[in-house]
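The other protein chains are all here in position, but one chain of the complex has been omitted.
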Amino acid sequence: MIVIMKPGAPPEAVRQVSAAIESKGLQVHLSEGKEVTIVGVVGDKSLLSGFNLELFDGVDKILAVTESYKLVNRKFHPQPSTVMVGDVAIGPGSLTVMAGPCAVESREQLLETARAVKKAGATILRGGAYKPRTSPYSFQGLEEIGLGYMKEAREETGLRVVCEVTSERAIETASRYVDMLQIGARNMQNFELLKEAGKSGIPVLLKRGLAATIDEWLNAAEYIISEGNPHIVLCERGIRTFETSTRNTLDLSAIPVIKVKSHLPIIADPSHATGVRDYVAPLSKAAVAAGADGLMVEVHPDPSKALSDGPQSLTFPAFEGLMGELGDYAALAGREIQAKRP
Amino acid sequence: MIVIMKPGAPPEAVRQVSAAIESKGLQVHLSEGKEVTIVGVVGDKSLLSGFNLELFDGVDKILAVTESYKLVNRKFHPQPSTVMVGDVAIGPGSLTVMAGPCAVESREQLLETARAVKKAGATILRGGAYKPRTSPYSFQGLEEIGLGYMKEAREETGLRVVCEVTSERAIETASRYVDMLQIGARNMQNFELLKEAGKSGIPVLLKRGLAATIDEWLNAAEYIISEGNPHIVLCERGIRTFETSTRNTLDLSAIPVIKVKSHLPIIADPSHATGVRDYVAPLSKAAVAAGADGLMVEVHPDPSKALSDGPQSLTFPAFEGLMGELGDYAALAGREIQAKRP
Amino acid sequence: MIVIMKPGAPPEAVRQVSAAIESKGLQVHLSEGKEVTIVGVVGDKSLLSGFNLELFDGVDKILAVTESYKLVNRKFHPQPSTVMVGDVAIGPGSLTVMAGPCAVESREQLLETARAVKKAGATILRGGAYKPRTSPYSFQGLEEIGLGYMKEAREETGLRVVCEVTSERAIETASRYVDMLQIGARNMQNFELLKEAGKSGIPVLLKRGLAATIDEWLNAAEYIISEGNPHIVLCERGIRTFETSTRNTLDLSAIPVIKVKSHLPIIADPSHATGVRDYVAPLSKAAVAAGADGLMVEVHPDPSKALSDGPQSLTFPAFEGLMGELGDYAALAGREIQAKRP
Partner (left out) sequence: MIVIMKPGAPPEAVRQVSAAIESKGLQVHLSEGKEVTIVGVVGDKSLLSGFNLELFDGVDKILAVTESYKLVNRKFHPQPSTVMVGDVAIGPGSLTVMAGPCAVESREQLLETARAVKKAGATILRGGAYKPRTSPYSFQGLEEIGLGYMKEAREETGLRVVCEVTSERAIETASRYVDMLQIGARNMQNFELLKEAGKSGIPVLLKRGLAATIDEWLNAAEYIISEGNPHIVLCERGIRTFETSTRNTLDLSAIPVIKVKSHLPIIADPSHATGVRDYVAPLSKAAVAAGADGLMVEVHPDPSKALSDGPQSLTFPAFEGLMGELGDYAALAGREIQAKRP
C-alpha cells in the first residue's frame, strides 16, 4: 500500500501518517520527491483496518499494490486449474460445451433438447428452473419440478447438469438434483449466496455481474473458495455498456485477462451476451480463439415458442452446425471436444 | 406492442405474423409504409407469451409501447405517495434525512451517533448490521448483535431505524428490530429477497442497482408491491460509469425522471455515490434542489477509524453544519425538515 | 511515479529498472515489501519518455502519482479564476446564465429569443451556427449568416454571444462575430481545434466529451491554456451511460470534483444532458446547489417547430419562470445573477 501526500504537505503530516502505520507494527518507507512525498507501507495492510489514512491531514490518495483476492490469484498458484463436474473436465486441453434451454418448460422439451445437444457433442446440460426475470409478471420457472426433469435427463443421457440457483433454499434443493450450481450475473455479489455455494462443495459456475469489474468478479470467487470450495468455473456473459445493438457487450478480453490473473477456468456465454441468435456462432468461435475453456449456448426445440429468451436460442440443426465448426477452432487452440458416447 | 417488418418482407410473412397474433385473441392494425410495414398489436401483450415474434420470417424488430410495471407506474396512479416509517413521513412536503454510520461497530459508536444525528434533525437512523463487502476478508458486520444496538438506539432516541438485509433469513431477524428494511444496490435484482421483503409488509428502502436502468429499478419495486407491500421508498445511490474521480456517478436526473414515471418517493445517498466526504454536502443540496424527498447520509464519530467507508462519512459537526444549510434548500423546494423533539 | 514489481521478481530485475531510471538523471527509492518490491521515481518523470518501464522484466505495473495537467491544476493555483467574457464575469460570486436556441434558424427567431432571455436575466446569448449532427441529412446550421445574426443580436441587446466552432476555419470566421468560442462535446479531443482556440486568445467554453474522464477534460483544457489562453470555462453536459430515460447522464458530481482539481470556472448544461425540457428546471437548480458558476439553457420561441433539439428547449415563459426561481438558489450558494439593464 502506498500513501501519496499532497504537494507541500508539512513534515508533521508525514510524521502522523508514519506513526499511525508503525503503531500497527508495519514498516514505513519514505520517498521525498520534488513535488510530493510518498509513504510506502511494508507488511500486511489488513492490520491497518480501523485507520482510514485518506482522511489524515495532508494525504492526497492511497494506492493499492496487491490484489485482495489470494486463493484464486494466479500469482500464488501459477498452474491453471481443471474443474471436474462429475466425469467432465473443464480446463486446459478441453473445450467443454454446456447447452440447453434458457428455462425448463416441460419434461418433453427438456429431454428432447438433452438428446439433441448430447448428439451434437455437448457434455453438460443447462436449464433454468428458477428464472430471475426483470418483471414479476414474466414466467418464473418450474422450480423443483424442473429440477426433477433435469435429473431425469441426466440419468437418461449421461450428461452432467447445471442449473441456476437464486436463494440459499434453492441451493439446498438443487444440490439433490444437479452436478453444478450456477450463480447468475444478478447475484454475483449476493454474498450470502456465494458463501452457501462455497459451503455446498458442489462445482459452481460463477457468471460475471453486469457491471462487475474483473477484480470484483475474482473477489466474488474468493468468497466461494474461502469457504473451502475450489471447484469454480467463471463465465463471461456480457457487461452493460451504452451499446444497444446487442443486449450486453461480450467482453472477450476478459478471457486472456483472467488467464493472467487467476488459475480458474473460464467459459463464455454468447447467447445471453448478445440476445440475438445470429451472433451466437461467430462469437462462440471468437471465444474459443481467445482461449475460452468452454461455452454455454442456449438451444431450444422451437425458439419461436420459448417462454424465456427465445430470440437468442439456437435450433437443434443450428447448434449441430456450430458444434461441427467448433472442433477445428478447438484444435487450433490446443483443445478437444470430448463428446459423450451415444 | 409494435412489430416492424423488414423492407420488402413478402405479404405472406405479414400474414403469418398477423395470424399468430390473432390466434391469441388480439387485434392487428397494419400500416403499410413506403419502406416497411408495421404491425400494431392491440390488446394485452402478455397473451403473446409463448410466441417470439422477432423470430418469425420477415420480422425486423419488436418495439414495446407500454411499461411492464403497473402498480408503481404513475400513469395509473397520478398522485405521489407518502410512505410512513412509523411516525416519519416520506413524501411531498417533507424532507426526511436518514443518517448514521455505514456499519454498526459497537454499542457506544451507534448510540453516540444516534444522539448526534437526532440533535441535528435526522429522523431515521441508518446502520449496517449485515455488510456486503467486495472482499471476503473485509469486516462483515455485527449481524443480530448490531440489530440489538439499533433497537436500543430507537428506544432511547425515538428515531426510526433502517438496516440493510442481505438474505431472506436476515429479513426475518431484522423484522424484529427495525422499522424499515434496506435492499442494497447489489441485491436490487435478487428477486427472492424482493419477494420476501414484499411479503414482510415492512417499509422497504430500495436502492438502485449499480447498472440498473430506471425501468429495471421500477420493475424491482414492482416485485415488492405485487406481493402486497406498497411501502416502498426508492434511493438513488450512484451508477457505474467510466469516471473514476468518484466511486460511482450520482444520477440526479433520476429524481425528476422517477417523479414522472412513478408515484413512489425517492431519496438520494450522496455518501455511497461519491465515496468522498467533501462531495457529500454539495450533492445533498443538489439532490434537494432536484426534488428529492429525502437523503441518506453517512455519519461517524471518528471517520478516520471507521471499519467501513470512513472516507465518505461526515463528522458530527460537519453533519450538523449540513443540516443547518439544508433547511433553506428544503424551503425553496416546498419541503420541511420535521426534526424529532429533543 | 511508482513502479510495482511482480511478487518474486529477482534482484537483477529491480537493478535493471533502477539503472534505467538513474540513467535519465532521476533518483530511485526502493521499498522492499513482504510480497512485492516498489520502486519510487523521484524527479521529473517526463525525462523517462522513451522508456516504457512496464515492459521491463519483472515489472507488474506503473502508477502515476501526479496529474499531467499543470496550468489548470488547482494544486499549483489555489485561487479560483474568474473568466471575463466582455463585461460578463464567470466565477465566484456570480451565477451566469447563457441561453438561446440550439441552432440559429433565422434573424427573427434569434433576435426575438435574445430579447426574451435578456429580459429574464441571461447575460450571454447562445446559438449554433455550425451544427454537428449525427446524421448528414439533418439541418447543419446557417454558418456565417447565422454568425451575422448573432452579432446583430449582441449589438441590439448588449448580450455577449457564444457559438460552437467545429473547425479551424470556423474559429477564424467566428472570431469576427462572437465573444466566446464553444468547443463541443464531440470535439473535446480534437486537439488541432483546441490548439487553434488556444492561439485565438478568445474566451473558450469547453464542453466535456461524452465519454471523457474529468482528467482527460482537464488535459484538453491544458491544450488551450498551454497555447497562452487562460480564459477557459468548463461545461458539464452529460456523459454517456447505459441509462436511456435521459439522453445522457448529467454528472453533477463533476462540479465539486472540478472545484477541487482545477481553478477554472464550471457551468452545467441540463438541456443537452437530459434532452427533455421537463427535466431542465430541476437540474438547473441542482447544478446551482452543487456549486456551478453558471448554466447554459436552450430557449426557443416555439420549441415544437425547432430545427434542432426542440424537445429539450424551454419556451420564453418557462425560461422566465426558471430564472425567477434560480435567484433564491443562487443567493443560498453565495452568488448573484447580474442581469443586463433593459
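Going by the order they are written in, the chains are A, B and C; count residues from 1 in each one.
We adopt the following convention: contacts are C-beta pairs under 8 Å (C-beta built on N, C-alpha and C of every residue); 3 or more make two chains touch, one makes a residue touch a chain.
Everything quoted here is computed from the prediction, not taken from an experiment.
A.B. asks: Out of B:38, B:111 or B:332, which is the one that touches the chain we can't see?
C.D. replies: B:38
A.B. asks: In the full complex, which of A:53, A:288 or A:306 touches the chain missing from this view?
C.D. replies: That would be A:288, which touches the missing chain.
A.B. asks: In the full complex, which of C:86, C:148 or C:311 touches the chain missing from this view?
C.D. replies: That would be C:311, which touches the missing chain.
A.B. asks: Just the residue numbers, please: which parts of chain B touch the chain that's not shown?
C.D. replies: These residues of chain B touch the chain that is not shown: 2, 4, 6-7, 29-36, 38, 40-44, 63, 65-66, 75-76, 240-242, 244.
A.B. asks: Touching the hidden chain in the full complex, which residues of chain C are there? Just list them.
C.D. replies: So the residues of chain C touching the missing chain come out as 46, 49-56, 68-69, 132-139, 166-170, 186-187, 189-193, 209-211, 216, 219, 222-223, 226, 240, 277, 303-307, 310-311.
A.B. asks: Spell out, residue by residue, where the missing chain touches chain A.
C.D. replies: Spelled out for chain A, the touching residues are 211, 213-215, 239, 241-246, 249-257, 260-261, 273-274, 278-279, 282-283, 285-291, 325, 328-329, 332.
Here is the rule we go by: only the chains that are shown with their structure count from here on.
A.B. asks: Looking at CA centres, what chain is most distant from chain B?
C.D. replies: Centre of mass proxy via C-alpha means gives C as farthest from chain B.
A.B. asks: Between copies chain A and chain C, are the contact residues mostly the same numbers or mostly different, with half as the line?
C.D. replies: Looking at both copies, the contact residues mostly coincide.
A.B. asks: Chain B and chain C share one sequence, so how far apart are they rotationally when you fit their Cα atoms? Give it in degrees, rounded to a multiple of 5.
C.D. replies: Between chain B and chain C the superposing rotation measures out at 180 degrees.
A.B. asks: Using mean C-alpha positions as chain centres, tell me how far chain A is from chain B in Å, no decimals.
C.D. replies: Going by mean C-alpha positions, chain A sits 26 Å from chain B.
A.B. asks: Roughly how many whole angstrom separate the Cα centroids of chain A and chain C?
C.D. replies: The mean C-alpha positions of chain A and chain C differ by 39 Å.
A.B. asks: Using the touch rule from the top of the page, what residues of chain A touch 2 or more other chains?
C.D. replies: As it turns out, chain A has residues touching two or more other chains at 240.
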